[in-house]
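A single protein chain has been omitted; all remaining protein chains appear in their positions.
Letters are used for the chains, namely A and B, taken in the order the chains are written, and counting of residues starts over at 1 for each.
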Amino acid sequence: MMQSNWIILPVLFPLFGAILNFFMPKRVKAQKLVAATALTATLLYSIYLLSYTRTGAIAVFSASDWPAPFGIVFACDLLSAIMLVASGIVALAVLFYSFWSIGQGREQHNYYAFYLLMLMGVNGSFLTGDIFNLYVFFEILLISSYILMALGGEKEQLRESFKYMVINIIASALFLVGVALLYAVTGTLNMADIAVKVQAASDQGLLTVIAMIFMIVFGIKAAIFPLYFWLPQSYPTTPPAVNAAFGGLLAKVGVYVLFRIFTLIFINDIGYTHSILIFIGGVTMLLGVLGTVGQMDMRRILSFHIISQIGYMILGLGIFTPLALAGGIYFIVHNIIVKTALFLTAGVTDQLTGTTDLHKLGGLLKAYPALGLTFFLAGVSLAGAPPLSGFFGKFVLIVAGLEAQHYLVIAVAIGTSLLTLFSMMKIFRYAFWGQPREYQPQKYGRFLAPAAILVVLSLAMGIGAEWMLDVVSAAATQLLRPELYITAVLGA
Amino acid sequence: MLINVVTNFALVVITICLGFCLYRLIIGPSFPDRLVASDTISTNTVAFLIVLSIKYTTQVFFDAALVIAILGFLSTVAMSKFLIGGSVFDRD
Partner (left out) sequence: MRSRSFILETVSRLVLFVILIFSLYLLLRGHNAPGGGFIAGLMTSATFVLQFLAFGPTNQRNILPINFRLLIPVGLLTSFTTGFVPLLLGKPFLTSAFGHATLPILGEIEWATAVLFDLGVYFVVVGVTMSIISAIGEE
């Protein structure tokens, strides 16, 4: 354990960048420079944090020097550091894609500032050790995301962003109810302290109820069954860059919180809560992928796949063995990277051809071979083909599931994999195969570069799977020993 | 204690008054009725807080009372302007 004042930097860099950007709404070039600098600094510091927590240490910081159960605590363990690095990489990729695609109108209305604020919320959620502070960071993230979603204001976009806002406000209200109930039971808001008090609480029934409330809240935010209905409608209406950031990053913040609270706080009735998680995981992945069958739009199909993939992560959490948790974490990282890459390629397709409707596309592979290759690699990685990163995530999860004898849900997981492959092939067959339609030859290297880099990373994650699995197993072991986190935050 | 009896009585009366105002606010039937009702509600809330401060011999409610008084005045002005001219902010 160490007391480190600097671990709040991943929150402060984006905040400072956003403030600077607010000062110069019309100077787009300077805005880009500031945003890129802030996010690069965040990523570098996150990598440092990862190397630091890799040794098993947990860095803790108490804001304003108030001691742990009273003040607000930030704690960075291995899981937080992994998430920070993954989100940092993706944030930079999406930022660079925004440079080429988002358009002057949005840029002059503080697009980059709100993008940075959103990342401040994301990073804060990963770091905070206080459940009310978590609520605050979630609100920062959500409010910025409302703005990013509504910015530009086309009719359909506004309608969907209104829906998105209403649903998230309802979820946030429930979140607050859950926090209030938890406070009523334990008398504290510090997550480590809550974890201690929860073990000693007399009314375990009420705690299970609270656990269910939290499951619903983050179920809505992470879009798990049966609360995913809003996602495939609202995401595709946003501009491609925003879509990539939302699809790649935002839903996974909800999953991260589920991982955090269901390994730290609500571990008293694992037989009940975690069986529900397994069931939900199975149904979510199946229904998500079935939703793609009738869709003929690239971005809609990809949005349904977000849901399906979240099922795998929840499954890893539900099985709750070290191996399964490691698989779940690996899968989150893999998914953040690959999903963003897919949305970015869809965005590039949109830029080059003006549509993502599969009926209107065809022969892209011949017209734009690099785009086709990137999409192909990202798609099979999502479906889980070796040696790409998706394979190892699923492989570990399936082995863990077999070890824990959850045969039915593993069968569902394998079936879902095949269906995912099938629907990726559907996109590929319609959009990339066949005779090219009349496309203008264009230079699109810089549009595609962020997605290509992410795909290379996915490949690297597959090739370096041994190292990656080592890291995520360490994170999973750390998660399964909550007393480490508790002593780090509260002291011995 | 006499003061206790008096403040309790005052609180009850103010509460009843608030009830009547609420009735008028909901029933209407015209916009000016609702306007006067909402203004009276804000005045009564101020009175309520002051009486409460006397009852508990504390000053903490005073600021809240002041804030409510200011905002109540402001909202009444805005609504009156709307009533007269059809819009809150004039265009020049």
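The rule is short, and it goes like this: contacts are C-beta pairs under 8 Å (C-beta built on N, C-alpha and C of every residue); 3 or more make two chains touch, one makes a residue touch a chain.
Since the model is a prediction, treat every value here as computed from it, not as a measurement.
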Contacts of the hidden chain among displayed chains: A, B
For chain B, the residues touching the chain missing from this view: 60, 63-64, 66-67, 70-71, 73-74, 77-78, 81, 84-85, 88-92
Interface with the unshown chain - residue positions in chain A: 5-6, 8, 12, 15-16, 18-20, 22-23, 61-65
